[in-house]
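I have a structure here, written as structure tokens, and I will follow up with some questions on it.
Certain chains of the assembly are absent from this excerpt, and the rest are unmoved.
So that you can tell them apart, the chains are marked A, B and C in the order they are listed, and the count of residues begins at 1 in each.
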Amino acid sequence: MRYSNDMQPVITLTSGPVNAYPDVLRGLGRVVLYDYDPAFQLFYEELVAKTQKVMGLSTRPLIMQGEPVLGLEAAAASLIATEDTVLNLASGVYGKGFGYWAARYTGNELHEIEVPYNEAIDPQAVAEMLRQHPEISVVCACHHDTPSGTINPINEIGAIVAEHGAYLIVDAVSSFGGMQTSPDACKADLYVTGPNKCLGAPPGLTMVGVSDRAWTKMKANERAPRASMLSILDWENAWSHKEPFPFTPSVAELNGYDVALDLYLEEGPENVWARHDLTARATRAGIKAMGLELWAADETIASPTTTTIRTPDGLDEQAIRDEARARYGVVFSSGRGETAGKLTRIGHMGPTAQPIYAIAGLTAYAGALNALGRKVDAGAGLAAAMAVIDAAN
Amino acid sequence: MRYSNDMQPVITLTSGPVNAYPDVLRGLGRVVLYDYDPAFQLFYEELVAKTQKVMGLSTRPLIMQGEPVLGLEAAAASLIATEDTVLNLASGVYGKGFGYWAARYTGNELHEIEVPYNEAIDPQAVAEMLRQHPEISVVCACHHDTPSGTINPINEIGAIVAEHGAYLIVDAVSSFGGMQTSPDACKADLYVTGPNKCLGAPPGLTMVGVSDRAWTKMKANERAPRASMLSILDWENAWSHKEPFPFTPSVAELNGYDVALDLYLEEGPENVWARHDLTARATRAGIKAMGLELWAADETIASPTTTTIRTPDGLDEQAIRDEARARYGVVFSSGRGETAGKLTRIGHMGPTAQPIYAIAGLTAYAGALNALGRKVDAGAGLAAAMAVIDAAN
Amino acid sequence: MRYSNDMQPVITLTSGPVNAYPDVLRGLGRVVLYDYDPAFQLFYEELVAKTQKVMGLSTRPLIMQGEPVLGLEAAAASLIATEDTVLNLASGVYGKGFGYWAARYTGNELHEIEVPYNEAIDPQAVAEMLRQHPEISVVCACHHDTPSGTINPINEIGAIVAEHGAYLIVDAVSSFGGMQTSPDACKADLYVTGPNKCLGAPPGLTMVGVSDRAWTKMKANERAPRASMLSILDWENAWSHKEPFPFTPSVAELNGYDVALDLYLEEGPENVWARHDLTARATRAGIKAMGLELWAADETIASPTTTTIRTPDGLDEQAIRDEARARYGVVFSSGRGETAGKLTRIGHMGPTAQPIYAIAGLTAYAGALNALGRKVDAGAGLAAAMAVIDAAN
């Protein structure tokens, strides 16, 4: 039997969207209240407070009404003024991509530290660049560059940037909720994340941590979007049940997101992080035991929320994913841009960050290789993954 | 007993968001597929085709990933080039508001026809303006100016604009799906609407009808947003199951929207329009029979999807809505901007476009007036509404 | 427009099933756990404890896996032994009907007090009967005889029965949750109710309050069902997370029921009862103001969860309900058995026990009469109902 393209897969092990938690899916179907109804406005105020708690923030965060690309674009557009000098850190396709937005808003040349897309940014390189370019006023960093499955040392980078005095924009979309990270810990001025990765909710919202000085800087930026879908500033006071919304918020998404936050808090963030980490470690152990190669140059930078596997020589990466889906009903993510074709990604996010899904992912990946004539010892891989899981018990 | 602010109301009779159809609410909870999964890409292609059918369009429409303000802002940003001369038609707060976006993108002075916010635009005034200003290249019109509850003769306006040769941007957000209107019928180049009003889905998406020449014009517009949340152009080919999405679409919203389209087609658009119309007519009859005044200067321009009632002299409009909610659990919309305080809106949209809700709305409105010391003959109002309903039987 | 038979109605104002609360509907869709899974067994134990709290019981109640006819039949079959002499109290079709079950299990002649089906049982008549027949060992009473919409003075009856020493079986299916009543207050030995009336959950479960001496009596009854769907005894220990279930419980129903209990406790039983009472009072006021006749001989025995209206002379009762549904999309209950044709029932249960639905019900009923040529002053009826609602504010 094969799962045809028009059949739904059995298990989605991607780097997002992943399927949402069942409770979140049902939460999406709560009654749609009028956004000006007092019950809704009170709900929204509580939701912002809950978001602050979940993000471990000392300041009030913002919920934006679109998936995190909205928040990222808005961050660049709002914080980066013409007179700013920007340093962009690129260790992957998403970090690199943010530079294009940054370049759009700065009036000066964009500085960039770029490393091979299977490596992480060296904080000392950032320190050195800032020493050489004291004019740098904004630094942009991607915590988890999803198309590479690699983690940058964001807290170390943040400390250096803070000492320098520059503003820091952090893309933590696919790390937040799946590992220990917070806006305060990395001293981010704008910290962009979303509910549609490790929190296990559908795509459609962005959460933004905003430092006090970021609010000041954005307000002073004449070109920061206002009266616009892209605006951060418009939403400054929307948290209050006494204030109107700039436009109709995505009520159903907020309803689902509320459940996702509750689940996260009830399970306990440390517990959630632990199962992401364990699932990723089991997956990596299995991959290595099958004689395959992790994409990350060094396993210490491998993401706990996504495992990236270098495409074995001579194989078509899409064919691997196609076979895994057709034979086992398991869906993986491909690379993006420069990493496309070079790697396959097995996501461990939210509801799929469970060790048993490491087994499912390894099986489907190994089965696909075998089907394509590249014989690997699947049994050895699975046994290695099981050993990791059992050791954590 | 009173419904306190933190209790959910019983019936939401607003101009949107309204509660979604139960089937739509459940549809939101469908499995979240990976956006690159072939099953999802096929679903999306079919969804665009279904949207085209529902919109009665000769060209392929666009689905944008945010509630209709996104589509409206994107329409202005994409279509209006610096060299364009724009005529904005303002018969209410939303029409007027669009002019601010239009003015942002044109390099020329904005022309505007503005009428009192309880009247409609006269097509002959448009014709005259176009005669006087042959340089006008873009006309912007709001079909149903929701904060006024009034309908503009959009097909007549469209015919005049088409003859002139200008491009036409139409805001049909709160009329489409509740009455007979289509992009082709009004010859719109960009026709912006959404699922969160008369289609009975939650807010979070925009549908945009795009004429062939609008695509050409937008592509030629160097300042049209690209690589942006605001971009229409980025999504031109996203309908195809073979093409990637510019960014992750709002999967859950699309799942709910799909159900809303099915419901609309199954019930039959004419039947849907008929119950919107009947509910509005019954409501208006009731209002008049209670000696109250409709906001619309002429009942022929009163919207079938929203009934606006002029606030009786001496009463605080918010107090009316507060009492209606506290005593009867029924929520209405207020005015907006210039109409705020001057009128109350009873919405008839999607699941609430049922004659029995005309009775509920009239009861709560009359009950609130009575509670505030303005005695009206509720019984007479309800009997008049019932007479309209019975006559339609 | 008319709502055809294959279209769903807009509002269901029946005496059950009523539509469930939206939160309950979503609760039905929780993950289905294996009944032997420890998480499920713990859930079930907590659910029984929550049921006890909701029922205000001093003993542990039972949840049975079928709608309340199961519990009623099981009560008769389990408690009534061959040697018992039974007194059945019949003030309506359901009370009368229970007598057929009672007669099936007793080996002696059934005693019965029967009053016209628009009246209530007089506790003194019960006392007198018990005096005359000291051998009566079991008394059966229906608290709210739904097909009549009348309430029996169950606490007074219970006190008399208790003094006599007989066992008391109470059918409180359609009263519990909508008014103040509890097994302990009426000294019931078996008190049968369900979640599908005033608790706003779907039909499929029964809750049974069981006194300690009822357990003893049932165990001593050799003919009490065992190893049977009809068995109460089989479930004695099923509440414990350490004990197996006699057969697979209805997991989804239990999931929905759990939400219904939470809603009831969160809103506060007194608040729930108050809105049932107010809705019923408003409905009765409206009926009377239209010159129509309540079925109940005395309004003091009219149920707060169902209003019964005597069919106006010369009209076909089904035609009334048909017109109400076709014109207004509002569904009522008919009578049953002897009351069929003679009355129409407007239910006020769970989600429909809201005053605004009194208005909807009166409108549809009056509109139907008018359509059938029996002109009533609907306006007067609605105004009277509003006066009751406003007075309660």
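In this section, contacts are C-beta pairs under 8 Å (C-beta built on N, C-alpha and C of every residue); 3 or more make two chains touch, one makes a residue touch a chain.
Computed from a predicted structure; not experimentally measured.
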Per this structure file, total copies of the shared sequence (3 shown): 4
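Methods note: only the chains that are shown with their structure count from here on.
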Interface composition of copies chain A and chain B: same or different, split at half: same
Mean-CA-position distance for chain C and chain A (Å): 52
Where chain B and chain C are represented by their mean Cα positions, the distance between them in whole Å: 44
Whole-Å gap separating chain A and chain B, where each centre is the average of the chain's CA atoms: 34
Residue numbers of chain A (touch at least two other chains): 26, 29-31
Chain A - residues contacting chain B, complex: 5-9, 12, 14, 16-20, 25-26, 28-39, 42, 65-67, 69-70, 73-74, 100-101, 196, 202-204, 227-230, 247-253, 256, 325, 331, 333-334
Of chain C, residues touching chain B in the complex: 1-2, 10-11, 22, 25, 29, 271, 274-275, 278, 326-330, 354-357, 359-360, 363-364, 366-367, 370-371, 377-383, 386, 389-390, 392-393
Complex contacts: residues of chain C adjacent to chain A: 22-23, 26-27, 29-31
